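For this view, one protein chain was removed and the others were kept in their places.
We call the chains A, B and C, going by the order they appear; numbering starts again at 1 in every chain.
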Amino acid sequence: MDVLIQNKMITKKQNNATLLIYCPDQKGIVATVTEFIHKNNGNIIDLDQHVDHNEEVFFMRAKWDLDEFVIPREKIGDYFSTLIGERFQMNWQLYFNDQKVRMAIFISNLSHCVYDMLSRQRSGEWDVEIPMIISNHESLKTVADEFGLPFFHFPITKENKKEQEQKEIELLKKHNVNLIVLARYMQVISDDMIQQFPNKIINIHHSFLPAFPGAKPYHSAYERGVKLIGATSHYVTADLDAGPIIAQGVAPVSHKDTVENMMRKGLDLEKLVLAKAVWAHIQRQTLVYNNKTIIFE
Amino acid sequence: MDVLIQNKMITKKQNNATLLIYCPDQKGIVATVTEFIHKNNGNIIDLDQHVDHNEEVFFMRAKWDLDEFVIPREKIGDYFSTLIGERFQMNWQLYFNDQKVRMAIFISNLSHCVYDMLSRQRSGEWDVEIPMIISNHESLKTVADEFGLPFFHFPITKENKKEQEQKEIELLKKHNVNLIVLARYMQVISDDMIQQFPNKIINIHHSFLPAFPGAKPYHSAYERGVKLIGATSHYVTADLDAGPIIAQGVAPVSHKDTVENMMRKGLDLEKLVLAKAVWAHIQRQTLVYNNKTIIFE
Amino acid sequence: MDVLIQNKMITKKQNNATLLIYCPDQKGIVATVTEFIHKNNGNIIDLDQHVDHNEEVFFMRAKWDLDEFVIPREKIGDYFSTLIGERFQMNWQLYFNDQKVRMAIFISNLSHCVYDMLSRQRSGEWDVEIPMIISNHESLKTVADEFGLPFFHFPITKENKKEQEQKEIELLKKHNVNLIVLARYMQVISDDMIQQFPNKIINIHHSFLPAFPGAKPYHSAYERGVKLIGATSHYVTADLDAGPIIAQGVAPVSHKDTVENMMRKGLDLEKLVLAKAVWAHIQRQTLVYNNKTIIFE
Partner (left out) sequence: MDVLIQNKMITKKQNNATLLIYCPDQKGIVATVTEFIHKNNGNIIDLDQHVDHNEEVFFMRAKWDLDEFVIPREKIGDYFSTLIGERFQMNWQLYFNDQKVRMAIFISNLSHCVYDMLSRQRSGEWDVEIPMIISNHESLKTVADEFGLPFFHFPITKENKKEQEQKEIELLKKHNVNLIVLARYMQVISDDMIQQFPNKIINIHHSFLPAFPGAKPYHSAYERGVKLIGATSHYVTADLDAGPIIAQGVAPVSHKDTVENMMRKGLDLEKLVLAKAVWAHIQRQTLVYNNKTIIFE
């Protein structure tokens, strides 16, 4: 891994593809897909499958080495679709490891998550591009400056929200952003914007959902006297704090913890849970079905 | 500890007192209480204090060795009350370590918690008395039989509930029961009974409250697609699943887990979280204030 | 799951096979094995594979429904071996879900693990047979009596060890025992006995190995001032406390914890880590290679 030999970076050039599939369950899907890869001289690196027996839906992730694969990469999708995808009524996605995720980070006034994400990218732990930071406040422009990143300030009011979001969408599209991370961004994203980025907006909420949705979850946790605080990372949908959960974490608290203490303890929880979710997404390990996630780890 | 030398039990005879206090906060309480113990030749073994600055309430637990204490144990309460308690408007409880908790276990059809609790008592880990097991079903009478414990069957219907609970209360009082543990007892306890045992009924609920209160929490957790399941142990109050929380725990789940798997993984969680709460109670480490617990660990 | 409906036990009759494989890695193994199951009308329930790229070894676990499988179960092994196993130089094991593990529990003077295991079996959580408890002491005969199980007392001295172990082996073989669980059994098992039960003896050691092997790990942990205590469950090999690790767990400790406290906190850790390892074994999720385990969860 690059990060570990930072000074003498000798990255092995990798050349592989990841296929994510779901379709109605039936016999023989695994055999058919692995046969497709095998026959065409692909070497399977990772294979994971799951069947939801309630819904009778089949899920699969396959990652294989393309070095000796006989189908040219630009035609793999076509061939797969024709030979297998249509036959099994598959919903599928195909990714190549050299196509980096382009991630925009949305923030408000808290910096712990954005610092954590920028550090992961800068150190080489995350192999992503971060073309911009967007905020509804100017307070954290300094963070973008420290890391030499473009910072866009879109102040949001009730009146200008629709308009500002349109500008944001344009900017994001223009820069080919394909992942939006809400790193303690304290604004609700409207439906219009969500529909432009389906399953491509990840939020971190500072409670173990479904407990304490909405505003001020640490205050509610304190009031209720819980012994664990939590954080939840999820894809954003039209229902506030009700999208498909990607990752959750908790930390112990006690009667000694004030609301402020809970907030402080929550900082690490939030940044770790968010990072876990983003990592799963950029590794192409996530599938969304029926408002739940399948995470192939 | 006895449990560790089971065969050659050489228990050190201990002779100590535990004092639990809360009162309006003011300067000098710690100094006054520790002075009281010190001047009368008590050796403090454990001391813990907490101030709730929102409510301006002071909480304290002190445990001290009675061997050379000059006040006779039957008079400690009187002296303490007269010299200190009244002056500071204290609410206080005094316990001696040789007064064992007498615990009744209420169960329905699931045996994992009751087995766990009986094992802890039988192995010497818990120094308590268990005069009886009570159930609304007969299915687990075998467990009581295995451990040679009295088993009382009180089938509950809408019609007979009040009457049956009266009989239970009589039985419990007759046997000097001072702690009721609802070990996955699938019946709501009515207010009348709760008032007979204030802060002396401990329940285990199979979710991380306040998420998923009420019936079938694992089904709800599955539906929501959470990545953690939980268990919560709390004192029982008139509000269902809303009493003061004593202990909580979680365990990871994934898209692979069916409802049945979650239930299975929950078994360990439930028994451990319940055991943690009961342990805190029998060690006299718990205080209840304002529907929250202070746990002096 | 049976345990959850104890009173009205309606177990779905299941009929499935589990195949565990390892062999030199090469392309096409997954495709070939899944094809074998698929072509013969087996429905794959679980499939998991792993490649150790250092050793170039392929590992796989497949579980499938036998209801419509066209090869009779007594011939599956033969067919598989002839058609696939030999060709890929496979080391394989085949299990049917109705062949219950027959487990003997070895204990000394501590009862927490044995109580936990018996409870799991009795409640239906573990679908195993426990034909006997063996101990080098008589102190815990009461536990066997409570659960109505045969108890065999084999006191061990330096002089009689070889002889006593021979008697134990005979007894175990006579009762078709195929798993031995050392539930805090405080005797080293000699090589002769281990060779009779290769990868079929599971031990629980009360530290996070490789830290603190051998005797008195809690004392050593206390001396070193660690902030976590641990427990490790592993298959027993000729090297003391150095066999393939199946499961590990830790629990926080602090400066407040005496050695006795660490021992008490360790009780839960030991029983849970041991139970996790035994569960993996009885679910046929474990493979041993190169003194490490592959655990297909």
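Throughout what follows, contacts are C-beta pairs under 8 Å (C-beta built on N, C-alpha and C of every residue); 3 or more make two chains touch, one makes a residue touch a chain.
These figures come from a predicted structure and were not determined experimentally.
When the omitted chain is restored, the residue from A:Val181, A:Met263, A:Ala277 or A:Ile294 that touches it is A:Met263.
Between the chain not shown and the residues C:Lys158, C:Lys174 or C:His255, the one that touches is C:His255.
Residue A:Leu272 is the one among A:Leu172, A:Ile189 or A:Leu272 that touches the chain not shown. Within the set A:Asn40, A:Ser81 or A:Ser119, the residue that contacts the chain not displayed is A:Ser119. For chain B, the residues touching the chain absent from view are 27-28, 30-31, 34-35, 37-39, 41, 43-45, 47-49, 51. One chain of the complex is left out; on chain A, the residues touching it are 1, 3-7, 109-112, 115-116, 119-120, 122-123, 125, 137, 139-140, 143, 146-148, 260, 263-264, 267-268, 272, 275.
Touching residues on chain C toward the chain that is not drawn are 50, 52-54, 59, 208-212, 224-228, 230, 244-250, 254-256, 258, 291-295, 297.
We take it that only the chains that are shown with their structure count from here on.
Centrality by Cα centroid goes to chain C.
If you average the Cα atoms of chain B and of chain C, the two centres end up 34 Å apart.
Annotation: 42 Å between the Cα-based centres of chain A and chain B. Residues of chain C found to touch two or more other chains are absent.
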